[in-house]
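Excluded from the complex is one protein chain; the other protein chains are retained at their positions.
Right after this comes chain A.
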Amino acid sequence: MNRPELVCPAGTPAMLRAAADAGADAIYCGFQNATNARNFAGLNFTPNQLQDAVAYAHARGAKVLLAINSFATAGRYDLWQEAADCGAACGVDAFIVADIGVAAYIAERHAGRRLHLSVQAAASSPEAINFYCREFGVRRAVLPRILTLAEIHQLKTEIDCEIETFIFGNHGLMVEGRCSLTNYAVGISTNMDGACSPASEVHYDRNTAGVVTARLGSHVIDRFAPTEQAGYPTICKGRYCTSPRDEPYYAFEEPISLNLMEMLPALIGAGVDALKIEGRQRSRAYVSSVVTSFRRAIDAVVAGRKPELVDLVALTEGQKQTQGAFATKKWR
């Protein structure tokens, strides 16, 4: 049985050290600007921090993957180019990219450095993935969270590179890299600015009855009774009214997290090369707990033992978990 890489998030240098210490095989991170898809205040790395992080990770046998996975925008393309050059100088092991222009630049200027295709590229077929492999020498594709396990198994036999799938964390409902909902609501683009539902646009207010209204910009995304826990207002996790329904409902998805702990044997059996944990915007404690649990579980599966299933529900969004699209076509 192959031993897949456990790929873990780091929003800060402290998180990166925690992930490396907890047994991550690879850690992904980004710079403090629009070049990556988690461009949030207080997150991400300066060039000096990245250099130190690479040294720390390498000393513990872990790789560092640099996410430059937003879409370079005409007029400020230099920003993405500089991020790639800086990452190469820091000695990162691979670049995670989505934009064709960025991939072309790295393939030409930093030939030989590994390129991973970000989930933001939305490549969900062998034809799409193989296009990126042929054009840029992409070595690994991160799959959108829309395929069933059987479909992943089949896909693996038809592509020219490794595959990485998400196993834990935020459960994105929209095809990544093809969503302008935040920009429509508040004028900040996920693709161009690297932020979905930025905290600067999030507002909560509580009325005298204790009902909490959560807004993104001027838009009410959800409303919570005093007995409910108020969730973060993301458009695709909000409650809306529509004519076929009598009551407000989660039109896209309820606040819920992906957790594929129980599917690990099947995923590894399907030949998945890398297993990814989402959550660069989460805490160091989150990374420590989740990485430690998945490290043990993966090692058990690879050794042919039954993995001990750890309860991670407290670390999930809305304290609810799902196997999402991976388990059944009914999810669609």
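By definition in this document, a contact is a pair of C-beta atoms (placed from the backbone, for glycine too) under 8 Å apart; a residue touches a chain by one contact, two chains touch by 3 or more; residues count from 1.
Operating definition for what follows: contacts and distances are computed from a predicted model.
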item	value
Undisplayed chain, where the name is taken from the UniProt record, one of "Uncaracterized surface protein containing fasciclin (FAS1) repeats", "Copper chaperone NosL", "Ribose ABC transporter permease" or "Ubiquinone biosynthesis protein UbiV"	"Ubiquinone biosynthesis protein UbiV"
Among A:Ile146, A:Leu275, A:Ile298 or A:Leu315, the residue in touch with the chain that has been omitted	A:Ile146
Options A:Ala19, A:Ala37, A:Ala121 or A:Val301, residue touching the unrepresented chain	A:Ala121
Which residue of A:Ala55, A:Ala111 or A:Cys241 touches the chain not shown here	A:Cys241
Given A:Asn39, A:Asn191, A:Asn259 or A:Gln321, the one touching the chain that is not displayed	A:Asn191
Chain A, residues in touch with the chain not shown (by the definition above)	71-75, 77, 98-102, 104-105, 121-128, 130-132, 134-135, 144, 146-147, 151, 173-175, 177-181, 183-187, 189, 191-192, 213, 215, 217-223, 235-236, 238-245, 248-249, 251-253, 325, 329-332
